[in-house]
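As you look at this complex, bear in mind that one protein chain is not there, while each of the others sits in place.
As written, the chain order gives the labels A, B and C, with residue 1 at the start of each chain.
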Amino acid sequence: MEKLKNIISLTIDGQRITVQSGTTILAAARKLDISIPVLCHHPKLTATGACRVCIVEVNGIPVTSCTTAAEEGMEVITASPYIENLRRDIIDLILSDHPYDCMVCERAGSCELQELAYKYQIRTPVFRGERRIYPKRDGNPFIERDMEKCILCGRCVKVCDEVQGVGAIDYAYKGFQTKICPPFERDLSCEFCGQCITVCPTGALVSKPSLGKGRQQDIRKVATICPYCGCGCNLTLHAHKNEVIRTSSPKDSINEGWLCVKGKFGLSFINSPDRLKTPLVRKNGVLVEASWEEAFTYTADRLKQIRDTRGPDAIGGLSSARCTNEENYLFQKFLRAAVGTNNVDHCARY
Amino acid sequence: MSSQPIEIKVCLGTSGSAAGGEEVLRMFQHRISEQGIEAQIGRRCTPKKVGCRGFCSRDVLVDIIRDGNKTTYQSVTPIMVERIVQDHIVGGTAIAEWTVTDEYASFHEKQHKIVLGPCGEIDPESIDEYIAMQGYLAARKAMTRMTPDDVIDEVVRSGLRGRGGSGFLTGEKWKVCRREEQHPKYIICNVGEVNRPLAEGNPHAIIEGLLIGGYAICASKGYLYIRERYHRSVERLRIAIEQAREKGFIGPNVFGTGFDFEIEFSFGTEAFICGEETALMESIEGKRAMPRVRPPFPAVQGLWGKPTVINNAETFSNIPIIIGRGGEWFSSIGTKESKGTKVFTLSGKVRNNGLVEIPMGMSFRDIVYGIGGGIEGDKALKAIQVGGPSGGIIPTSMLDLGLDYENLAKVGSIVGSGGMVVFDEDDCIVSVTKFYMEFLQRESCGKCTPCRVGTRRMLELLTKITEGTGGDEDLRTLERLSGVMAATSLCGLGRSAPNPFLTSFSHFKDEYLAHIRDRKCPAGVCTALIIFSVNEEQCKGCGLCKRVCPAKAIAGEVKKIHLIDPDRCIKCGACFRACKFKAIKKQ
Amino acid sequence: MAGLATVFGSGAMTNSLAEIENNDALFVIGSNTKENHPIVALRMIKAVRKGAKLIIADPRRVPLVRFAHLWLQQRPGTDVALLNGMMHVILNDGLTDSAFIAERTEGFDENFRKNIGECTPESAEKITGVPKEKIVEAARIYARAERAGIYYTMGITQHSHGTDNVLSIANLALMTGNLGKESSGVNPLRGQNNVQGATDMGCLPNLFPGYQRVTVPAVRRKFEELWGVKLPEHEGLMANGMLDAALEGKLKALYIMGENPVLSDPDMSHTKKALSSLDFLVVQDIFMTETAALAHVVLPATSFAEKVGTFTNTERRVQRVRRVVDAPGLAMKDSHIIMELSGRMGYSMPYHHTEEVFQEIGKAWPAMAGISYSRLDEEGGLQWPCPTADHPGTPFLFKNGFPRGKAAFSMVQYTPSIEQPDAEYPFTLTTGRMLFQYHGGSMTRRVAPIEQVAGEPYIEINPEDARDLAVTNGTVVTVASRQGSLTVKAQVSARPGRGVVFIPFHFREAAANVLTSSKGLDPICRIPSLKVTAVRIEKT
Partner (left out) sequence: MEKVLTKILDQHRKEKGSLIALLQRIQETFGHISEENVAWFSRMLDIPESRFFGVITFYPKFRTSPVGKNTITVCCGAACHIKGADKLLDTAREALGLSDDEDTTADLSFTLQKATCIGACNIAPVVILNKQVHAGMDPVKVTKLIKGYEREEFLGYL
């Protein structure tokens, strides 16, 4: 039972707010629509406190707002010149160990680091120095892992462990050499759910099949539903011209923004060259291309003929669990109303 | 003729052993039994091992206690044992030329040995000897006559602060944990590298302190976190635990009070970051030692998510003394805010390297020149680094500063767990700073940005300077970087990592500028900035330099002046060291 | 679904996916959730992380077992014995919810109790191979939990006694009152994106849209009015009945939309033979499937990404499908094809927009009357029943009672599966899906990266069996059943228990349904027994 004593009030940038005890400063600030930049924080994962970008000032001391719980009477300043300078320098440090290849990066335009570099106008870092170079590329066919772009926020490690329950990757080595990788630096071998791509703030983890297929600004995004199992995951399909090149999922959906390998990577069948593109009619034992008119006429004639000679119950229909409600409705209506039989079923009704 | 037994105490600390202590002890045992010495003189001779008494530069140290007189021999080797046995043990005459000199007395005189007191006196593997000097009385007193709150009050009264680094008031920390309602609770003793002499010399004091602490916060389990490779410390603590368990001091129903307490080892492996409390807990849990964000503090949510107190072995060693003699007594030692004593490993270019315990507030001058006996080879003192790798560098001008938590904080340093390294005129401050930064960047866990990237960038900039390619702007960048790291790093390692640079830069700015503007290393250490050449007036043409030069960079005929080819010279310094006529110049 | 409908009067997941994470206990039986419903599994893992107890009953060590508190490895097809054993414990320990039983159920009578009383954990252990301690523990965890949910899939239904399994599960839930509340219920997880919808829409021989019986005159009259045409009075044939009728020459034409029964139905040669004996076969699909290859007319249809409409997911949530790209070539929307054919057959279906169809569904079935495209666009998805425009949808069912009044206990006794291993066919084959592939593979097998990591069929063999057969990873073996045989590479794995083997059914080159039997259908819902087939394994 939550009691009233668990309610605390504090001020953030001079605005008063009342929150449940245990609420972080970051969460409280967001309630006030005060934006604090973050890189390692992710609302669906446990706090890490690693990137330090979300620092705010409490009693003159910088604390990470993503991990510090609000306290009664706390006075928080989110963007004093002192804090903004520190923040800028932290981002600068991250950029000093990050490749400057936004021009070819898949995430350009949707990269959280790029966004911060832009906001703080960091063109060349003050803190220049050696950058991690990893010549080896991961051979798995789904996830491009460019660890030079990794800012070690740890979101991927946490999502893989906490959400997906797999633990395919973890931090390895330490200090400046710290690297997130599969065991013994083998190629990634996992469920390939792509959750790590979803949470990655930079271009370190991107979908391999979509590399080079379309830039963020040239993409149309359409919300729809996954065609695979019955979970009904919400998908956002990213289309470039007439091709679906990538999938993401809205984070507040019933699937909470998570997908599986099929939903995330399994939709290229849409643009498969194997797709049936024209009606086929069997002639002399062979299926040959036909016009719609020919196919419709032939089909309707044959069905009518059978119905007229053998009765409507000589005709049956099998509908599909892959088709829409509307199509299924029309299908059974067709058999019942147009053909006149209840011989309708679907294969996967069990 | 007296029948009082003769005691022979052989120092078998890390240093004593390294110097051949075991061999010396074996020699004594062998001589005494083989030659029937005991029968010959009609009394018992008991050679025994004792822990480190601190004066390690003269190891192996051996005490002979005969008829109530203690004679200490220094630098004892196995060969010397025969004569000591004959002349001193049998003959009753000490061998004056082998005994310790005045410096041994002055080394000890200015110290105030509370926790180190029994080290070097008692056999660390004997609980009876510990009990004989009132061991476990404090624990008995705490558990039978005091409530946990009383114990905490006493520790609060003593003003004891954590000896591991942060210097947080021990009693206050315990109080927070005591208040937590969640159970079980844990109490952890970190046995760090500096604590090894304590573990080796008087392990029962640590166990007793841990036991009292466990009682005070109502923990049921104590952990001894220690690196596995400290074999001797581990072994002595293990023996101590077994003995204490046999006596019923740990285990179920301690002292019949119904309090159950178990102690377990948790073996760490080498990682400097494990000095950080939360990283240490991660390590005990078997994970990568990456510090956790705080709050929540360990006293509220620590090991396995349960309330936990962590102190180091020196802190725990003080506890039986505080309970035994009272917090009031303890607080009479030291300064206003820093009570008691602190153990340091005095090392570097000081004459008397060793383990010292000083009352808080003692000046660096007294430590270096009083206890330490001054600088080796009568060179000039340059600086003192205190507080471990992330401590600060104290210049000669601050020699009269009293060593306590407040003063060190004021000069940008920390007390730390007790490292003190002395540098002389031959040491380059920039190079030393670079060395510490190299260590810190290697030991950074890599979790937070400022420390992971910052330490690397600082190292790169310092390297640039020592290589003579630095510019003034690099100093500004270093300062700016220091500010970010100190303000925003996740744990103490990153926050204190700029200390060596900040303190050395503020006191030795000229030396930095010499590297940058003059491309010179005044101490002649930074190889990129030094040139070896032959002083023609002193060269006798002996050819030794030519022979030792690995790069074949020296040419010259016998009895004629030799020359160094600067292009070939790899600046290894072999010629410099080899020349008997000081004819090689280093600039 | 027939089972659940019998008990409660409605067959669907009683609860929502989001409720899973608030379960105190989860009983997952016959469901390889982590591979087949990966996102549901994430909710289950979340529940475990929040402190829930997870019990899994499965003949294979499915990946979710990693998170389970208890894993019961029952022999394939012995679920009723296991469930009855658990109920025995619950009855014995007095863990039943008597208030719930009294108020909301019927049939909890002497006979029922006597039947359960005979099913001791000891006897269950003998049948199932699960140690009785585990049965006892599972029963107690489930019965003592405040909010307990049961989750199952084809591991329960695809048996010659699938309906019994479902009834048994329902008994367990009813007995402990785990129904009609948030986070506690009986939840069949649907294997395909719109199975729920296809069923809801009345693609069933006995039911109109909304589970309304074709044989009830009043219902029929309502639909005759709505559709303006006279409708047939008797029930039609079920899918396998149609195949049998085709073989018998009674069914002459079949119109298949978006299905591939050759691969997905049991006993492939039987299916092929049946389809080949038709006078006329029309297949409407997006790929040239094994079934389409037998057709007289193949009509190119559109994929989900090329059309608008709605899908209903496993938790009865109706959600919008939207067009992303244009269909390739001359491919046409399925609805247009049906409308065109219907017109040519003399029954005009003049819809101008898909939404008009959806509106008509609302008229046919009151439970969906409150849902509209605009609401779906705004609210993201609605769970039926949702009778009015201001109704928020129904996250969990039976809050205020069961559609049939009182829920009925059913007396269920363990009956062995039809396919029993013997000396000639000593192994029990169970089939199912793997994470990477989907169903007959017509979609996933055209995705290159998926084929790269999981493009090869295999048979899982227990390490001890493998040793006896002198088989190692990659050894090609012949697997033969009473129906047929195939060759496939062995994968030695500790997942199945001894004597059990597993083949994923996605691969046409080693189609598991060559082996399965189309006989031994469940007497009530005519579901084939795909999970238990006796096979023999030989090195080739």
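Please note the rule applied: contacts are C-beta pairs under 8 Å (C-beta built on N, C-alpha and C of every residue); 3 or more make two chains touch, one makes a residue touch a chain.
Here the structure is a predicted model, which means the values were calculated and not measured.
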Neighbouring displayed chains - absent chain, whole complex: A, B
Based on the whole complex, identify which of B:Phe439, B:Phe532 or B:Phe576 touches the chain you can't see. B:Phe439
Candidates B:Arg236, B:Arg288 or B:Arg456 - the one touching the absent chain: B:Arg288
For a quick check of understanding: of B:Tyr136, B:Tyr215, B:Phe272 or B:Tyr405, which residue touches the chain that isn't displayed? B:Phe272
Across the whole complex, list the residues on chain A that are touched by the chain not included here. 161, 166-174, 181-184
Please give every residue of chain B in contact with the chain that is not shown. 14-15, 17-19, 56-57, 59, 192-194, 196, 228-231, 266-272, 283-289, 345-349, 353-355, 385, 389, 419, 421, 423, 427, 432, 435-436, 439, 442-443, 445
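In the analysis below, only the chains that are shown with their structure count from here on.
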Using mean C-alpha positions as chain centres, tell me how far chain B is from chain C in Å, no decimals. 69
Which parts of chain B, given as residue numbers and ranges, touch two or more other chains? none
So which stretches of chain A touch two or more other chains? none
Can you name the residues of chain A that touch chain C in the complex? 140-142, 162-165, 191-193, 208-209, 220, 222-234, 237, 239, 242-244, 253-256, 258-262, 265-272, 274-282, 287, 292, 295-300, 302-304, 306-307, 310, 312-350
Touching chain B in the complex: which residues of chain A? 47-53, 55, 62, 64, 67-69, 86, 89-90, 93-94, 96-97, 126-130, 151-152, 154, 171, 173-178
Listed in rising order, the residues of chain B that touch chain A in the complex are 288, 290, 293, 295, 441-450, 452-457, 460-461, 477, 480-481, 483-484, 487-490
